[in-house]
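Attaching a single structure in structure tokens format; questions to follow.
Complex shown without one protein chain; remaining protein chains in place.
Then we have chain A:
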Amino acid sequence: MAAAASPTSLESAPRIMRLVAECSRSRARAGELRLPHGPVATPVFMPVGTQATMKGITTEQLDALGCRICLGNTYHLGLRPGPELIQKAHGLHGFMNWPHNLLTDSGGFQMVSLVSLSEVTEEGVSFRSPYDGEETLLSPEKSVEIQNALGSDIIMQLDDVVSSTVTGPRVKEAMCRSVRWLDRCIAAHRQPDKQNLFAIIQGGLDADLRATCLEEMTKRDVPGFAIGGLSGGESKSQFWRMVALSTSRLPKDKPRYLMGVGYATDLVVCVALGCDMFDCVFPTRTALKKKQYAKDFRPIDPECTCPTCQKHSRAFLHTLLHSDNTAALHHLTVHNIAYQLRLMSAVRASIVEKRFPDFVRDFMGTMYGDPTLCPAWATEALASVGITLG
């Protein structure tokens, strides 16, 4: 594929997203992704398939909860022991025994955050393994090669990630490099008909940089875009403005994946701002550990149909959380994922049935007691797309 696509070729680029409904007030959309392992309704929350052994759930449980796309870990699987082994196991789908869709990241983010001895150069992300001292280079080409071997349905470009709290020339450097790495990923991608390569919009919290990145990356012929570099330590006020800027400049007929955003309120607001896909890794801290739940014999959510709520009370989970049995965390993961999936389903239904703004008002009322008690940033963000609360 050409490194930089000309405008005319954009017309023939594959469209994996079909829009089913659009909110007449906000930028919310309901759609359907057509992926190699089946259709996926959007907006969609994508759980992480293996959230490390402490909080993990099985693929069977994910399937039972209605999940049709989840995230696979490129870093853990693709780098050690390597793509050859995964290919022998019939790709990541075979290795995980997951019949539906998979989205893999480039491996870059985890490498930088997990490995202290990493270094970013124009070539890629290089690091020295703390175990055997071996030097490895994760280049855009290598990342795509690994993801090709994994066989995931959506693959992510390798991007130069900087924390949103970083300021100065480094942010611009990372943004420009990400564009160059996108081109290298597109060139290296061997299976464009089987795997969908997404670009990742960077630019930190600088509106100009982000706008430049948007302008450049949307010239490239990719099936979808991710909005990256957010959900770090930035303020919510800056966060929503960058999301809104991004969605205003991204093509309507391609999916928008907001990386690392998964908490309920954030999800609803960002759907209103025009995002379609979300992911999140949940931390282990939980309110259930508090004393007030010790004798609370109700389920976490009486309307939830997940196995945790069907069988267990808050009191039991409270007891288990105070023990050294990790089963408690698995119970909570199952419920949290069930909740997120159910929320997305409800959001989508409200968009299709043309009552999304009312849904948002009801939701904020339930979350905060009254829609007017909703956090300021969320109120502003919703107002910017025509939804007023209270």
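Please note the rule applied: contacts are C-beta pairs under 8 Å (C-beta built on N, C-alpha and C of every residue); 3 or more make two chains touch, one makes a residue touch a chain; residues count from 1.
By our rule, contacts and distances are computed from a predicted model.
K.L.:
Quick one: find the hidden chain's UniProt protein name among "thioredoxin-disulfide reductase (NADPH)", "Regulator of G protein signaling 9 binding protein", "Queuine tRNA-ribosyltransferase accessory subunit 2" or "Protein TRANSPORT INHIBITOR RESPONSE 1-like".
P.N.:
"Queuine tRNA-ribosyltransferase accessory subunit 2"
K.L.:
For the chain not shown, which residue from A:Ser118, A:Thr326, A:Ser345 or A:Ser384 touches it across the whole complex?
P.N.:
Checking the options A:Ser118, A:Thr326, A:Ser345 or A:Ser384, the one contacting the hidden chain is A:Thr326.
K.L.:
Among A:Ser26, A:Thr42, A:Gln61 or A:Asn148, choose the residue that contacts the chain missing from this document, as touch is defined above.
P.N.:
Residue touching the chain left out of view: A:Gln61.
K.L.:
Provide the residue numbers of chain A that touch the chain removed from this figure.
P.N.:
58, 60-61, 294-295, 297, 307-308, 311-313, 315-316, 319-320, 322-328, 330-331, 334
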